[in-house]
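Only a single protein chain was left out; the remaining protein chains are all shown in position.
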Amino acid sequence: MRQIRLGAGAVALIALVAVPMVTDSFATTLVTRGMTWGLLGLAVWFLLRISNLPSFGHAAFFGVAAYSAGLAVTEWQITNLFVTLALSVLLTCLVAVPIALVTTRLSGIAFLLVTLAFAEMLRSLALRWRAVGGSDGLVGVTRPDTWPLPLSLATPSHFYYVVLAVLLICAVLLVVVIGSPFGGVLAGLRESEPRMSALGYNPMFYRVAAFVLSAALAGVAGVMQTYLDRFANPEDLGALVSARGLLIAVIAGASLWAVPVTAIALTIVEDLLSTQTTHWMGLIGVIYIVVSLLPNTSTQVADLRRLVRRRIARRNPPEPRVADQKESV
Amino acid sequence: MSPVEVMLQLMIGLSFGMLLFLLASGFTLTFGLARFVNLAHGAVFLVSAYVATSLSGPGWQFAIALLAAGATGMGLSLIIYAIARTRWGKLGGDQLAQVLLTFGLLLVFADIARSWWGGVPTSLQAPAALDGAWAIGGSSFPMYRAVMAAGALVVAVALWWLQKRTTFGALVRAGVDDREMLEASAISVKPLFAAVFAISGLLVGLAAGLGAPVLGASMGQEFTILVLAFVVVVLGGPGSLMGAFIAALAVGVADAFGKALLPTFAEFTMMGLVILVLAWRPSGLLGRSAR
Partner (left out) sequence: MTAALALENISKRIGGIHINDDVTIRMQPGERRALIGPNGAGKTTLLNMAAGLLAPTSGRVFMSGTDVTRLPPYRRARRGMARTFQITNLLPGLTVAENLALSVQSESPQRANPLRRWGSLREVWDRVDELLAQAKLTDVRDVRVSSLPYGQQRKLEIIVAVARPCSVILLDEPGAGLSSADAEEILTLVFGLGPELTVMFIDHDIELAFRLATHVTVLHLGQVVADGTPDEVRAGDILDEIYLGAHGA
């Protein structure tokens, strides 16, 4: 089973690396977009599968970072990708902390509704705030330089590889975090808060930390999106963005690596729909409906043992695993 | 702000709050009884508002528009229930799936509304007799807003009566308190759920019709209205009608003052309200424990 997974991963990675070489710049850009959605999907996936918090408001962080990445170039005269990225993610975290403090006190559905409400309020704000372009959005954004890397983001393939690298780094970071003592604490909190509290863990602190980490990832996605489109607009803060993140996380199920794959596939499908018909919005709605009606898509939690236990267990000689036969995910 | 302006904004806020209560009560009913999260609520409002405005006409044709909006809301809500019923075994206990389903339906309904009515904002003519304005100090208060608030109040009282004074209401209350008990008893929940969905849709439709002379119908409402309804539901405590009533008035007033005092940053008053209330009571004003 492990070999199959590794093999599939290797094939997927080779395919991703090959995309700019074997396709035109249009397809390259499309897959780039898919990977930015993959970043957003990872953010939502992490919160959903590890902390059991279904966010319908990650557009808030996606959008805040999208705007700050744009403003960094147009207003603040910052020309380096890594500086704008760091700055935007920092700003995103600043916005995320108060929202996290309020929303992480809520359970499942109340959490979902309030995160959505916060994102929509920020969208209305962006719509009316002339200083950031109001309903016209933020125009005139140019792609920054990548010093010290000798790349030019104006070239679609260069931009593509930068996004791919960012995606991989973020995914690996999540794997590390999930497999760390911190990841264990988060999984414990998901299972029983009173128990973790009785063991001396502050539930609020860990949930807020998980939330802010997730928001930061969504911020990375927002930055990439702005430079991809050279444009940020109030719809970056809209419910469609949040919903897409959630949809990707739901389709991907319990597997982290399925997230970027799902995101790219979904992006391609959406592109096909939007070129075929003016009713693409309704057809996207149909995708949501179909996914929701499929059996067993939305309630699984990520099994951190798949990521960690192998290493923990290897220290002891293998023992009969009574419970595990039927649930190799 | 002069006392008169404060008074004026207060009245505007309260009248809008009454409308929000109708919306939020529809949401809170299906959530409280059937544990069903209906994001399509916003689109039901949108379509009902378009139906109402498309029937705009002189005089008392307004009444027809209002009834048509209510009927539209009820019909759409029953369609949502019928679709959910096809997979209730899964959807009944999986709120994330409900969210995806109803968000998908929201997009579909909104897309249908867009192609049917061309995506342009429309409005509904209030009957001339109700369309005046009262002079208050140096400002004027549109008479129709008072009518809207009164209409919403009538519906709210009817809803209260239904809940507290009828067998149906007793069943609903029992179901909200202890759904397992209700399902285990001999009462068949399907017609009960269907009735609650119908009432929920009716409330949204009536809210759209009553609000149409003030708010009109326009694309994007499916989200803006929806979010206000959520804020009301969460602040009031999901499942609590009384909580929704108090929260709706508070949100209406906060919205009015926010827009009057800080036109660009009006949302901050709303966000502030949400943060304050939830920091104080995570389960909402009248909600049971959130976890």
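First chain written, first letter: the chains are A and B, and each begins at residue 1.
Definition applied: a contact is a pair of C-beta atoms (placed from the backbone, for glycine too) under 8 Å apart; a residue touches a chain by one contact, two chains touch by 3 or more.
Keep in mind that what you see is a predicted model, and the values were worked out from it rather than measured.
Visitor: Where does the absent chain make contact, in terms of the chains shown?
Guide: When the entire complex is considered, the left-out chain reaches A.
Visitor: Which is it among A:T79, A:S107, A:T155 or A:S180 that touches the chain not included here?
Guide: Checking each option in A:T79, A:S107, A:T155 or A:S180, the one touching the absent chain turns out to be A:S180.
Visitor: From the list A:G108, A:P156 or A:P203, pick the residue that touches the absent chain.
Guide: A:P203
Visitor: Mind pulling the chain A residues that touch the left-out chain?
Guide: On the side of chain A, residues 176-177, 179-185, 187-188, 190-192, 194-203, 206, 301, 303, 305, 308-309, 311-313, 315-316, 319, 321-324 touch the unshown chain.
One rule holds for everything that comes next: only the chains that are shown with their structure count from here on.
Visitor: Taking the mean of the C-alpha atoms as each chain's centre, how many Å separate chain A from chain B?
Guide: Taking the mean C-alpha position of each chain, the two centres sit 32 Å apart.
Visitor: Inside the complex, what are the residues of chain B that reach chain A?
Guide: 31, 37, 83, 86-87, 90-91, 94-101, 103-108, 110-112, 114-115, 223-224, 227, 230-231, 233-234, 238, 263-268, 270-271, 274-275, 278-279, 282-284, 290-291
Visitor: Per the contact definition, I'd like the list of chain A residues that touch chain B in the complex.
Guide: Going through chain A, the ones touching chain B are 48, 54, 56, 98, 101-103, 105-110, 112-114, 116-118, 120-122, 124-125, 128-130, 193, 238-239, 243, 246-247, 250, 278-279, 281-282, 284-293, 295-299.
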